[in-house]
Every structure is written in C-alpha cells, then in structure tokens.
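Accompanying notes for the structure given below.
In this view, the complex is presented without one of its protein chains, the others remaining in place.
Right, chain A next:
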Amino acid sequence: MLDTVGLAEKDPDREQPWAELGLKADEYAEIIEILGRRPTSSELAMYSVMWSEHCSYKSSKVHLRQFAEIPQETPLANADGTQGVGKMLAGIGENAGVVDIGQGYAVTFKIESHNHPSYVEPYQGAATGVGGIVRDILAMGARPVAVMDPLRFGPLSEPDTHRVLPGIVAGVGGYGNCLGLPNIGGEAVFDASYLGNPLVNALCVGVLRHEDLHLAKATGVGNKVVLYGARTGGDGIGGVSVLASETFDETGPAKRPSVQVGDPFMEKLLIECTLELFAAGIVTGIQDLGGAGLSCATSELASAGDGGMHVELDRVPLRDSSLAPEEILMSESQERMMAVVEPEDVEALLAICRKWDVEAVVVGEVTDTGRLQIDWHGERVVDVPPRSVAHDGPTYHRPFERPDWQDALQADAAETLARPLDGDGLRDTVLRMVASENLCDKSWITDQYDRYVRGDTVLAQPSDSGMIRVDEETGLGVSVATDCNGRFAKLDPYSGAQLALAEAYRNVATGGATPIAVSDCLNFGSPEDPAVMWQFAEACRGLKDGCLELGIPVTGGNVSLYNQTGSTAILPTPVVAVLGVVDDVRRRTPSAFEVEGEPVYQLGETRDELSGSEWAHVVHGHLGGRPPALDLMAERALATLLHDAVGLLTSAHDISEGGLAQTLAEASLRHGVGVTIGPSDDSFVQLFSESASRCVVTVRPDEEGALEAMAGALGVPIRRIGTTGGDAFTVEGAFSIPLDELRTAWTSTLPAALG
C-alpha cells in the first residue's frame, strides 16, 4: 500500500528499513525531527541517498571547507602577456568549477570517482563513470571537449586484474568513443592495495562562452520542470548509498543491481539536444541526474532556487512500469537531465527534444511553498524542506589520529637498499624498470581510446599533458594533467598530496601552458578508521597549502571513501588534476626528442631520494622512508621557465616515476631519436632518483646560451647532461642500450599479460 504523508502522520510508529538503506540511528532520528513525523517511505528513500557519504560528504566536508580559504581567482595572463587575475565563474558546490580563460571563453572541468561500481561490474561501472562526469560538465552550459581517465589496478600478475582491467578499459573506451570525446590522457597504476578495490576516476573538460554559463537552480514561480533523456529504470538503485558508501565485504550479497547501465548513444543525443536548448536561450536552470537520481536533481534545484517545487512523479517515463515511487526517486538510470523553463518555452523545448529523438516530459513546476512536494497519482508521498535533503545532511567530525606505524614506516628508508654496482647492473636495472607494470608502454590501454575525434587534440598520451585547441583562429587552448603517487602519500599524506599537485602542475607546464586551476579526486579508505581519516585530513591540508603557495584555486572535485578490502585500505590516492591555459597551441612544446644533435638539459636538482620510488618498489618490493622533498617556489620557477622558453624549447618532458632513466627512455622511443648522456659521479642516483621539480628539455644548438641565461635569471638549476641522436640510450662509461632492445622491453609487458 502506498505510504503517503497522511499515512505517516496517522501511523507514526511503523518500522522502517532505515538501516538497510544505509542510514544510522541518529540520522533517522534527525529526519523525524526535521519533518515532525516519521518520513514516508519515499522521503526515507530520498534522505538515505542524499545523506549518503557519496552525496553529502558528511565525513569529509569539515576538511574540504579549507579549500575556500584559497583566493577564488586564477593567475590568468592579461592579453598583453603580463600577469593578471582570472575569474572563477563557478566554484565548489556547483556541478563543476568554471574558470575564465580569456577571449570570452571559459572552461569547466572536474574529476570524479566511479570505483566501487567498476569492481562489481567493470565495463558498465567505468562506462557510466565517464557518462556521469560528462553530464556534470554539460549541465554547466558547456560543450564537453575531452575526457581523461586515471585508473588504478591490482598487480598485473593477479587473475582478478585480468577480469577488472580489460572490462574497465573497454568501458571507458566504449562510452567515451561513442560520445565523440577524445581521451587525451590519464594514468594506469598498479599496486597490491587496489586488487580488491580498483580506482576509476574520470575527468571531463568542457568549453563555453561566458554568457552560456548555466546553474542548477529552479527559479521563477510557475516555471515548468522538465525531465528529458532516457527512461527511468530499476538500475543503480542505492548506488551512492549501499554501493559507494560502504566497504566491500566478502560475505555480503552481490551488489550488481546497484550498478547503473549506460547507453552512450542516448548520452550523445542528450549532449547535442542540451546544447541546442542552451543556444535557444530557453533554459533557466538545469541539473543532470547522476548519483541519487531524481532525489538529488529535485532537491538541489529547489534548494538553490526559489525554494519550492511540486512534482508529479507518476509522469516520469518508466522503463519498467512496476517501479514504486521510492525506486523511481532512488534510481540512478543514466542519460537523464532536468531543466527548468518558462511556461511559454515548453513547446520550443519539446520541439528540440523531438528533433533529437529525446523523450521529454513536464513533471512539475516551481512553487513558492518553500517545500519540495511530490505526488504519486494525486497522493502526496513527499513533503520536505528541500534544503534538508540537499544540504543539511549530517556533518561528522570523525576522529583522526596519526597511525602508530607511521614512524616505523618513515624510518625504513629506501636509500639504504642495495644498488647496482656497475654499468652492467645499471643497464639491467634500466631494462627491468622500463618493463615494469607502472613504467611500461600503456598503448594496450590507450589505443582503445579515440584521441583524435573533434580534430582539436594538440597533445595526448603519452605526452605529459593533454592539450585541446579551443579557438581555431587565435590558437587559444587548454591543457590538463592528472597525477598522484599513492606511495608518496602513504609515506607522508601531506607532502604526498603536494607532490601530486606539483607533478600535475609541472606536466601542464612542460607543454607550454600556464597552470591556473585544480580539481581533485580524493580516494581513500574507510573514514571510520582514524588512521585513514588522518591520511585524508593531512592530504587536504597539504593540497590547500600547496595551492595557496602556487596561487591556483581548487574549483571542485570529488571524495571517494570506503576504498578498502576488509580492514586494509588502498594507498591514500589524492589524484590531482591541473588545468592550464595556452595562448597559442601552435607554439606548444612537444614532450619527446624530435631532432638529432640537440643539447639535452636537466632542469632542477637531483638528490639521493629513493624512498617511495619506482626503483624501490620494482627491485626491492620496498615501501618506506620519506618522500622526496618539495619546494613549491622552485616548482613555480620551473613552470615560469617552461612557459617563458616556449619557442626556444624543442622538447620538454617531466621527470617523475622511474627517474631520469624513464624520462630519457620515453623521450627517445617516441620518435626513435636516441640520446647519449655524460658520465656522472653517481649514475645510479642520477638515473633513478625521484627528486621533485625536475624535467628534461632540449633546444636547438644555437640556443644554448639563451636557455642558460633564462634559467639563471629565474634561479632554476640547469645542467647540460647530453645530446640527442643515434639509435641507442647511452650513458658514457656505463652502458648503452639499443633503442630496439629498449623498445621491446618497454612495449612487451601489457600485451604479454593481457593478450
């Protein structure tokens, strides 16, 4: 029997399944207090999904608030090239942050997680992760123009990785390719801690004109609320609550029904249809339907607008006519949007939807009641203050404490481990390292993604950053990189988060772009573990301090908690995405050697820093010590040099995982241009240290002096280390590896493991 508001008042003591829906006893009590009665089953459904960890950020928000302390502006250059200030047009709390990039353009970008669904059902989990972030970007009024996917898996040798990885990669490709969005970068990282909990983070970039900015608010009493896109089905019910906000438990029931199923063709139609609605100027407010579905869209639109909305839920087009109102409110069926339009524009909206074969139905209207009221065949099943659902969820001050094992971990430094003794030992180490799962060629994965569609891809993997042309006439473009070394974050979450920020910042800078803004995807274990909560708190603090020092704001992001298997959490993985602006993409700096006989320089200083390094991991299976020291002012100076030397540099490639050896190998193999570097006092440290704030650059032979002078003026350490050319990677006095041999080692790993 239908549970209505009237019934809830008459029957106050009914037993309700709040615990099964993922609510805690005190949360249920608070709902009763807000409503002054027990919730109806539909209201209970709404609160349960909206107050979930995934939607309400209840464990994380006390830590996320500090990002608001960073000045909400960007270091955007003026038209004449002088340092200026760029506006943030939308920030944290919107579907995605929006920043000014000049010439009347704005860019919106955001990164989100879809971790648990991708473990349960790899293809659909990953596919709908892409779909969800694309709709967030679309909802801001932007045309999505590129995607990126930082991925993390268990070891390649594990059988379950062979179930999870191919499905996730095919899902990312299957969905993104079908939307016509180039996939321009990302990461593929392997570590034992991700075996039972892979990470699928999805980033999307969108471009809009300033005047096209749209926000998620339902304003204008009497305006119509339209649901359009795919029909609502029974998929993804409880995705944000019982799936995303709990730790996997081997004895529990299968959670496959909580995974959504994607239809990228419908999403492609939704994109084109929505952009045409924007162009027609008839959308007053818009929200995508993702996590928490209609519960989220209705309550967020209403609470951000004039405060009231009335919805006739039985008008929602269904895929399955037997769905109950609670299920319709909780369903996370994909490819749906909700728009608010003036009554006289409804017909124009419906016409545009018809053109694109997209189903659209008026399901409600904006009211001045201050209440979100939802009816089911004329009977009221929801009557709540919308803010109480969307924003007034619980806030937890979870206990956090530096774990007792942290000191012992930091004391166990990798700098004392046995090192290769001679040239042959170094040579073997280089070959073993380039073939290791984290450093090997990733084209088995990235060749399944379309990187060319839309015809504006200037840089894509394996370059340090992805770069997209925004304006064909002026050459204005944007660049994005995502990075995180979870091992560094485990050794020290504060500096680990800053190192992730610094690496993404540097990767954007190597292409010649000016880094201007940050989005983050903070993947951690259970917030109920004080040690994990400490890692999270430290990472947030590190990221905030880092952004303050670099002078770039956090524009939004996502938190994913409960990433653990049993009591073992994943490596703390604060993935940081940095957005950069390029004045003229035609002048971008490539990331690989293209010409023989050019001088090769290392920028930045190498120290004996091996703790948390790829070398310690691959050769010794070791994780301990302290991560590399980081001087963000040095990082900033390096980025300034890379920007100012655009046009002078013929290539620039970041030094990070695997050290200088990996950087040189990648820069050589891309176009088959070898390199010879001179002898060093300590070739091992030179080749494998992972000291921060470094990169390798080349210039034309006649430009050596100019580069050295610029570096000197900015205080960036610079050292000529060698010369491009030949068909081998050679360290004088130590070893030489023919590029063919190096290439075979580098490219064989993934195909051999995955077929």
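Criterion: a contact is a pair of C-beta atoms (placed from the backbone, for glycine too) under 8 Å apart; a residue touches a chain by one contact, two chains touch by 3 or more; residues count from 1.
Assume contacts and distances are computed from a predicted model.
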item: Omitted chain (choose from "Urea ABC transporter permease subunit UrtC", "Nickel import system ATP-binding protein NikD", "Phosphoribosylformylglycinamidine synthase subunit PurQ" or "Hemerythrin domain-containing protein") - UniProt protein name; value: "Phosphoribosylformylglycinamidine synthase subunit PurQ"
item: Identified contact with the non-displayed chain, of A:G84, A:G180 or A:P462; value: A:G180
item: Full-complex contact with the absent chain, from A:A106, A:I328, A:V458 or A:I516; value: A:V458
item: Residue of A:R38, A:H116, A:K268 or A:R427 touching the missing chain in the full complex; value: A:K268
item: Candidate in contact with the missing chain, chosen from A:C204, A:L350, A:V559 or A:V585; value: A:V585
item: Missing-partner contacts on chain A, residue numbers; value: 170, 173-174, 177-180, 263-266, 268-269, 356-357, 446-458, 469, 585-586
